[in-house]
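Removed from the display is one protein chain of the complex; every other protein chain stays in position.
Lettered A, B and C in written order, each chain numbered from 1.
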Amino acid sequence: MSIKTAREAIREALAAEMRRDPRVFIMGEDIAGGMGAPGEQDAWGGVFGVTKGLLGEFGRQRVVDTPISETGFLGLGIGAANAGLRPVVEIMFVDFFGVCFDQVLNNMSKFRYMYGGKAATPITVRTTYGAGYGAAAQHSQALYPIFAHIPGIKVALPSNAYDAKGLLTTAIRDEDPVLFFEHKSLYDLQGEVPDESYTLPFGEAAVLREGKDCCVVAFGHMVNIAAKAADQLAEQGIHITLIDPRTLVPLDTDTLLEAVENCGRLVVVDEASPVCSMASEIASLVATNCPQVLKAPVVKVNPPPVPVPFSPALEQAYLPQPEDVVKAVKKTLGR
Amino acid sequence: MSIKTAREAIREALAAEMRRDPRVFIMGEDIAGGMGAPGEQDAWGGVFGVTKGLLGEFGRQRVVDTPISETGFLGLGIGAANAGLRPVVEIMFVDFFGVCFDQVLNNMSKFRYMYGGKAATPITVRTTYGAGYGAAAQHSQALYPIFAHIPGIKVALPSNAYDAKGLLTTAIRDEDPVLFFEHKSLYDLQGEVPDESYTLPFGEAAVLREGKDCCVVAFGHMVNIAAKAADQLAEQGIHITLIDPRTLVPLDTDTLLEAVENCGRLVVVDEASPVCSMASEIASLVATNCPQVLKAPVVKVNPPPVPVPFSPALEQAYLPQPEDVVKAVKKTLGR
Amino acid sequence: MSALPDGLDVHGTYRMMRLLREFEDQMHVAIARGTVPGFTHLYAGEEASAVGICMHLRDTDVLCSTHRAHGHFLAKGGDIKALALEIFGKQGGCCGGKGGSMHVADWSRGMWGANAIIGASVPHAVGAGFAFQYRGEDGVAVSFGGDGASNQGAGFESMNLAKILNLPVLFVLEDNGYAETTAASWACAGNPVARAAGFGIPGVEVDGTDVVDVWTKFGAGVAHARAGKGPMFFHVRVPIFHGHYEGDPETYRAPGEVKALRENADCLGKFRARVLAAGRAEAGALEAIDAECAGAAAAAIAKAADAPFPPLESLKTHVLSRSQEV
Partner (left out) sequence: MSALPDGLDVHGTYRMMRLLREFEDQMHVAIARGTVPGFTHLYAGEEASAVGICMHLRDTDVLCSTHRAHGHFLAKGGDIKALALEIFGKQGGCCGGKGGSMHVADWSRGMWGANAIIGASVPHAVGAGFAFQYRGEDGVAVSFGGDGASNQGAGFESMNLAKILNLPVLFVLEDNGYAETTAASWACAGNPVARAAGFGIPGVEVDGTDVVDVWTKFGAGVAHARAGKGPMFFHVRVPIFHGHYEGDPETYRAPGEVKALRENADCLGKFRARVLAAGRAEAGALEAIDAECAGAAAAAIAKAADAPFPPLESLKTHVLSRSQEV
């Protein structure tokens, strides 16, 4: 056990699974870097340096750089998974699923079903998401609700280094296609991360704080925003239950609903655009299961339904901040 | 005024707008048909015959067949719209947005915003959706929630011939990109449709029945399923308010919430897969606005979260039926 | 016309082509009766392509197909009864009735399935080729696509990937002249072999009415790929005897076009005449094969028409790996 960044934790999970299972390989644009170039190999280790160093241990056969052909190489990964390998494909930014969405929507998510259970596509697709880095409208989206909507894939969304390693290990060993969402801010987060491998079960939410006043459900990076809000609220004597679902599919509805029943109040914090978002989904779960327990309307904390603006002034206003969560919780309490 | 099918109503809207505005052209695969072939031109008029006959009046310059290159020709339409034309592009089945999703997600929906209000993309994109025709997993999806999630586009979803003509006319004249969803079952539906042009405002729901026992919100083809359920329920003395939002973006939340407040009960009928669906969105609106008015939990009527099966036996079980809506309404009434 | 190659299994080739033709022609009749759900796309006329190619393939080789896949399924060794059951949406179908005509597959035979999104399956073949190379196996992956599919971006990305990674992938463009109603001659700029050459991939023109031409050229391609020499491209021109889908009035075709094709461009008739002329088969033996295939197709279709639908529970199975209540 030692303190590691999530970047290191993810790299460890990849390395450990590659050591453990020769079928595992990683593939993506500049995932090592320097391919065909005259200078240093492993030049970048991915745009965020997550996969840096794996080339040295595993070589070009298992650390596969690609051209800028997302449909081509995601489809390649899908085919390789069908053939019995365990690809971990990186789509650099979740926004780029636009150019290869068909491979998710109509292919990896549907093969098992439409081929009557005779096909399996055990692929893991890692991607980065989220705003806050001045990357503007085409490189900052959250988009995970779109993937949660599609039957036939699992969706994981870690909020910290420990979960990132455990969930990614589970994803790679899983028999199903898994979309793995890494917020850009995750990489530099530090936490206690065991050196050895471990898995975290999908579909089990983490209850990070327990308090009676309000239940706050937050997703991915928003868990950390909500935790800051929880601290501010605690100083004011308001104690929240904070839940991190960790996977969207499967979703741990039991834990969520139980917490809402206990608190009678719910705030959902979600970096995705608000319409048909995970915040809507969680709110709807309460409406369809136990609206009578609510002592106040649910409050959704999402960005406004606008593209992500570039200017830091606007981007800051766009993103949910701890203060927004504080305000939302107080609203449920009528304060 | 005369009885027309929605197929004819849509064709009338297209023809009238093409007559009225020389900037309007239509484009898509086999939208006329026979391009380059030795036989009849206008051979199909689109796979569902909707655009049949327009070639004769408007010629190949304005009725543009395309190769199977959705990214290419949807992108072409976007560029043409940026240049001041008024393209109406057809993506044959909504499932095929997989191969051109980027043009929706990162391009037509974001230009106005990311270029600071200096760009306009007045394109209308028509597509067909829905199950019930043995078209299986890759040709039967509903998918409109994915589009409702993306800021910067409008989404229309007519349930009958009259609305189809009025909403499509509005769409074509609109300054913004509009996604126009036509259920496969819509085309043969008949209704009173004026011969002359008319527009229907976006963001105004239609209240099709008024009853105090339960509010039912249904989308697209599901409106017709819900109407059948309403008849069956009325026979049993249960009277529902039936609402057809007609457009998802903008959404007429006022009308919806008012009806829920009046009835105290809500059922949402949605052909899309359930997670992060429009049914979830509507339920969440109640949870965030007025959960206290609910006399019973909201009931969502969606298909199960599975790909669309081929076999007619399974497909029938997959799709929401009037009986499912009846059961849902009764559930809200504790019966 | 060159001599019949010695290695060609004349009877096997003829039998498989005939089986494909019988199945499609009899399906055409069954569909006209209205008992088959959904959309079906028949392969009749194109048999020499599937058969001349698949004669070279092993069960461990991979084939990725399109919406027009019945012929690929049978030629790759799929079971005709499972095929018919699937097309009727019945229990026991090769996909349990969940897939239908547009998704028929036999994964145990390396037939990875009909895939009804144009162009979508091409990169999967590249993935299969990648897996062969990764494991040091000498398998090959074959990607089938139509002239229409040749304008979809996925195929170009796939060719580039297969070339730079030097993968054993054989790209087959079955050019039947039409994508739905649209002529290939209009929709496809340039030339397919030149397009492949743009990626440095060697390409060959193939006469898809001549199974010997297909068999010979593709044999060389398989050897090339198995030897680790990378991808190849095949532009196979084929006639199509039915419409785009069943129900298509085919008015975009020239009057008499199909009749002329059936008379002059029928791979079965041409092959039959040639093997008889070369003395490589006897008319009686071929007639026996005809009867055998007609019987097999009829039996499969009759059985499928009468079979029960799949159980309702199967609606919710096979979504994810553990069969789950969803």
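Throughout what follows, contacts are C-beta pairs under 8 Å (C-beta built on N, C-alpha and C of every residue); 3 or more make two chains touch, one makes a residue touch a chain.
Every value quoted in this text rests on a predicted model; they were computed, and no experiment measured them.
Student: Using the touch definition from the header, name the shown chains in contact with the chain that isn't displayed.
Tutor: Taken over the complete structure, the missing chain's partners among displayed chains are A, B, C.
Student: Taking the full complex into account, find the residue in C:H56, C:K98 or C:R195 that is in contact with the omitted chain.
Tutor: C:R195
Student: Looking at the whole complex, which of C:Q152, C:T181, C:T209 or C:S314 touches the chain that is not displayed?
Tutor: Missing-chain contact among the listed residues: C:Q152.
Student: Using the definition of touch stated at the top, determine which of A:G77, A:P158, A:P309 or A:P322 touches the missing chain.
Tutor: Considering the complete complex, A:P309 is the one touching the chain left out.
Student: Kindly note down the residues of subunit C that lie in touch with the hidden chain.
Tutor: Touch set of subunit C with respect to the missing chain: 151-154, 156-157, 159-160, 163-164, 186-191, 194-201.
Student: When the complex is taken as a whole, what residues of subunit A touch the one chain not shown?
Tutor: 29-30, 33-41, 43-44, 47, 65-72, 95-96, 98-99, 133-139, 304-307, 309-314, 317-318
Student: For subunit B, which residues reach the chain that was dropped from this view?
Tutor: Those residues of subunit B that touch the unshown chain are 25, 61, 66-67, 69, 71-85, 102-103, 106-107, 111-120, 151-152, 154, 174-176.
Just so we're on the same page, only the chains that are shown with their structure count from here on.
Student: Select the chain at the greatest separation from subunit A, using centres from the mean of Cα atoms.
Tutor: Relative to subunit A, the chain with the farthest C-alpha centre is C.
Student: Suppose each chain is reduced to the average of its Cα coordinates; what separation in Å results between subunit B and subunit C?
Tutor: A distance of 36 Å separates the two centres.
Student: Using mean CA coordinates as chain centres, what's the subunit A-subunit B distance in Å?
Tutor: Comparing mean C-alpha positions, subunit B is 31 Å from subunit A.
Student: Enumerate the residues of subunit C that touch no fewer than two other chains.
Tutor: Counting only residues that touch two or more other chains, subunit C contributes 93, 95, 97-99, 103, 115, 117, 120, 153-154, 319, 326.
Student: Return the residues of subunit B touching two or more other chains; collapse runs of consecutive numbers into ranges.
Tutor: Residues 71, 95, 98-99, 136-138, 305-307, 309-310 of subunit B touch two or more partner chains.
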